[in-house]
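What you see is the complex with one protein chain gone and the rest in place.
By letter and in written order, the chains are A, B and C; residue numbering begins at 1 in each of them.
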């Protein structure tokens, strides 16, 4: 993962990785691995204010502007599949310009067969997390 | 119509009359004729207190105890088919002992193909009228 | 700016073909083919709707919104996919503005009930019209009773049109809500709701439009109308029973307190404090009518395949023919002769009672509605016990109108 790659480039990278697996087991294992590699959420963010409550699993998400004009995301989840998706989102959206984050469509999750986890009706907090990420980005983009 | 006949006898008489007709037109014509022959509702009873309000048609019904221990019914309706049924009911139930009125099932209307008019869901006031007739009868039977 | 068209015509209107798609139309009643002219009460359902309901239950049925398993996801997707369908059909700005309800009645109750929790104050005025359906009267009476608000009524003239001057005069500083029927179910009058909404808005007053009778007969665009609330029932637009839509502007839904409480409408519950889900789910408590909503989607797809103007032309032919023939008969009072009207013909042969006439017409297989059509105040005003109402839908034919007229003629002969 190259820090300078665009969202699309990173998303393509993710898709290529997942294409190596030809069954759901491999894909989910890889997803869970991604979750394990997710940088730990700073303790200050493990707080109600950063929590998105879902029926099914909880998600925490926080954002910081970097000094080179991009956004640094922090996130976590209590369910490991959800954390895997969280990790993919962070991997793809981290350190990107706010406008790019605000405008992205995250279609790559569809291409790796994980789109359904993003559905609001899954109530795993992921869709609300994405909305928060975009809100942070919009706020930063407009300043 | 013999004053001393029982409810069942009078009902059978009605059924026999209607059996003379082999189409609905004849039966309905005869029904409407019955309505025309219904004794006029005394003016004192053409009043809100004696009215049963239906979506479809209105019915008035009143009762008086006779000096020989039976009930005299008065009734009317603004729709002529409803009035026909009203007339049949009065004809069968008039001048009968309260207990007999309270306990009758009016199945004869089924035998002449007019049962559906008595359905509460017809909202023509007839079902409520029958309930009132029985209430009057029960009140008199228990005294 | 003209909003994008909400319907896409892909089918040419062919009456015989359309009729063949509605199984009930081949029924016989008292040895006559059924002539179903009670469409304002409820419409019949095309095969596509029946098939959709059936296939939902056969292959997809599961509870929505909560499950991780495939069946629940599929059911949720099928259910939620109807929201954008209804959004497009009504021309709403967002699918978040589409609340699924039991029907029009519940939609009005939802708004009136929710606004009774804090919005209406003692002395506030709720403005209705003299041609409202009971479903757009009683909920407001209940809300008024609960809050001390009062109900005011815009008068209707003898042709069955609203008195717009009186309306404007009644709109005052105490007016807090206008509720008006888009198309009258007993008269067919199309009310000038666009103008009425503009008038109300100029006084800062929100408007609820009862669209129960409108949606099957002409294009509706809530953004264009600029109404705050719009209510409809699926069963009156070729869809299943037990479902409908409340459209409400997002700002209203955000602002209104929930109406019913239960599963699916909350985000977190403790015994001390409950936080509600986002709109529109905040207003959808409990397991929804999944099959109903999905069937409603199929009904809207069915209708939207036609050019609505073609349907309007067809229905207006039916109305014109029926009206002309009834006038021809003589001795028939037409009730509701507004300049703008839709697929309803309400009438009463002089000296006869609607109950008697409808009973005899049924013997000839002709199904019309008789009675006050849940608009009792209007019948009281006209001094009649009710009317006979023939109400048309896209599948009715000119032949059926002839059968209607014939049945009226025969009933009158029989009853006189």
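Note that contacts are C-beta pairs under 8 Å (C-beta built on N, C-alpha and C of every residue); 3 or more make two chains touch, one makes a residue touch a chain.
All figures in this text were calculated on a predicted structure; none of them were measured in a lab.
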Of C:34, C:232 or C:332, the residue in touch with the unshown chain: C:34
Touch criterion as defined above, residue of C:9, C:153 or C:334 at the omitted chain: C:153
Option touching the unshown chain, where C:156, C:245 or C:290 are the choices: C:290
Residues of subunit C in contact with the chain not shown: 23-24, 27, 29-30, 34, 36, 38, 41-42, 44-45, 49-50, 53-54, 57-63, 66-72, 102-106, 108-109, 112-113, 117, 128, 133-135, 137-142, 146, 151, 153, 233, 235, 240-243, 258, 260-266, 268-271, 274, 285-292, 355, 358-359, 361-362, 366-371, 373-374, 376-377, 380
Subunit B residues touching the omitted chain (full complex): 53, 55-56, 116, 119, 121-123
Positions on subunit A contacted by the hidden chain, ascending: 24-25, 28-29, 32, 55-58, 78-82, 123-124
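One rule holds in what follows: only the chains that are shown with their structure count from here on.
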Label of the chain whose CA centroid is most distant from the centroid of subunit A: B
Averaged-CA centre spacing for the pair subunit C and subunit A, given as whole angstrom: 44
Separation of mean Cα positions, subunit B and subunit A [Å, integer]: 77
